[in-house]
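Quick one: this structure, given as structure tokens, is what I'll be asking you about.
Missing here: one protein chain of the complex. Every other protein chain is in place.
Naming follows writing order (A and B), and every chain is counted from residue 1.
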Amino acid sequence: MSEKVLMKGNEALAEAAIMAGCKHYFGYPITPQTEVAAYMAKKMPKTEGGVFLQAESEIAAINMVIGVASTGKRVMTSSSSPGISLKSEGISYLAGCDLPALIINVQRGGPGLGGIQPSQSDYFQATKGGGHGDFHLLVLAPNSVQEMVDMVFKGFDLAEKYRMPAMILSDGTMGQMMEPVSLEKGVVNEYDKSWALTGTKGERKPNIVNSLYIAPEELEKLNFERYERYKKIEAEEALYEEYLMDDAEICIVAYGVASRVAKNAIDQARAEGIKVGMIRPITLWPFPKKVLSEAADKVNKFISVELSMGQMIEDIELAIRCKKEVLLCNRTGGMITTTEDVLNKIYEANGGKN
Amino acid sequence: MVVFEKPNALTENTLHYCPGCTHGIIHRLVAEALDELGVTGRTIGVASVGCSVFTYNYFNCDMVQAAHGRAPAVATGVKRSDANNIVFTYQGDGDLAAIGTAETVHSAARGENITVIFVNNAIYGMTGGQMAPTTLPGQKTQTSPYGRDVQTVGYPVKVCEMLSQVDGATYLERVAVNNVANVKKAKAAIKKAFQNQIEGKGFSLVEVLSTCPTNWGLAPEKALEWLEENMLPYYPLGVYKDKYAEEK
Partner (left out) sequence: MNKEILIAGFGGQGILFSGKFLAYEGLIDGKEVSWLPSYGPEMRGGTANCSIIISDNAIGSPIVSNPDILIAMNLPSLDKYENETKKGGQIFIDSSLIDRTVDRTDVETYYIPATKIASDEGLTGLANMIMIGHMIAKSGIVPEENIEKAMHKVVPPTKQNMFDLNMKAVKLGFEYKA
């Protein structure tokens, strides 16, 4: 293992992308993701073949991403909530063109210009599409700086494997915090890229990267095919972490920074003899439905801890088919749930203190 | 003796354009330029949104279809991916001069080494004839049924004139395809715009004044006359910028 260094989550994302062979980055300044672009601006010119370009807009940046992605190379952009809304058009095109790319969202409070403090209120936007049309994004939600690095490799890999865009859903806290990180190179698999635009060289028929299908039968067929792929992803690629779930009677579901606050509360509640555990989704799409559904047969109650007005809770309720009650423990607008908030919700689920 | 041949850079697909539309001529000129320069095999074209959206079916090179107005940004990505790629966009007036103005101006400002083919027919064709950023004052369209009133909707955008003030732009020329002499000039301009890219000279844009008989409500030959009488005075032909010629 390489020596651990202290790095901000945002910087770790950028460094990991370069390590994963991403040589093209396009972005636009917005708080609190600025360090990603700043790091890329510094490092890309020193990387062989590396390109950093500050685009004239979020929209231009995502379309530059489309340009590189269409040539079959690894490419990344990053932004924060309002910027992701602007990129949504391009994200839909990436999905419609079956192009792999990695998009980082370092979330801040919304709606509108919102605020600059951490939030998880882009959950719906990330997991339910975020642009027009029938499609999904792969959504990865790391909860440590080390996992940021790992998820960059995972994100690129899944994106290429399934030919679709992937998003790392981070937040201001995860982006700004420093933790020790080991910069290990993850797995970089080779996938067929015969679809890529590399010039015909007069040796093959032209490749066309396109999302327009005037005949509805044709478009429907492609959407069906894409959803077959999504089904496979849902069956095979859901990632999660279980914490003290073996004997748990209460199951907390939380991702990203909220899962770290929840962990503190769980430790305190356990010390008081309350049997509470956590299922932490690492992929938000695909959502770890199966493990939640199985947990529903064992635990009495669920608690969704999220920095949004009850967005993920809907996926939990769907996953467990509403078999058990799901309580909501949340803050929003840039406020962060405290350990005490979660602890109080655990008491509520437990019917009081033990 | 070969009297007439389809350029290799065009596919066998039948063009969908309306009778009398000059897109076909412009397609051919682009294809001839690619063939003559011997770059079709390393060319990647970027189709835009509008009547020319289907260009990916017509050019015999790799193609990517871009969102409305975003072709220069997509082209930027394709070019930055591999500088050896010859990259062109093919855009209409609504795409390039309205919804995609920022992408147009900034790709020029960056001096992106790409070739932009800008087809200006003063109207939105694909959606059925709405007012375009280049619709002439007084011109009637579906969304300016009483004629373009500059007091309420403002004036047309003159793209070559505007971009000539952008330091990053290399070559800007306005041509027309309304008669044989002008078609020849258009061909030379388009070829030069690609030649510039091959030589790494930067951003080249050729604005081609074109007709839209269907949405103008005119027979093809009348449309050509309308172009001559109305568009040429407002959009004068000529070279608006040629950085390398200036330096000579």
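Note that contacts are C-beta pairs under 8 Å (C-beta built on N, C-alpha and C of every residue); 3 or more make two chains touch, one makes a residue touch a chain.
Keep in mind that this is a model prediction, so the values were computed, not measured.
Across the whole complex, the hidden chain's contacts among the shown chains comprise A.
Residue A:R260 is the one among A:R260, A:K275, A:K290 or A:K323 that touches the chain not shown. The chain omitted from view is touched by exactly one of A:S92, A:Q117, A:S211 or A:N330, namely A:Q117. When you scan A:M177, A:L212 or A:V291 for touch with the missing chain, the hit is A:M177.
In the full complex, subunit A makes contact with the omitted chain through residues 4, 6, 31-32, 116-117, 172-173, 176-180, 257, 260-264, 267, 336, 338-339.
In this section, only the chains that are shown with their structure count from here on.
Of all the residues in subunit B, the ones that touch subunit A in their complex are 11, 40-44, 46-47, 53, 56-57, 59-67, 70, 73-82, 85, 102-103, 105-106. Subunit A makes touch with subunit B in their complex at residues 24, 26, 51, 53, 55-57, 59-61, 63-71, 73, 75, 89-90, 93, 97, 197-203, 206-212.
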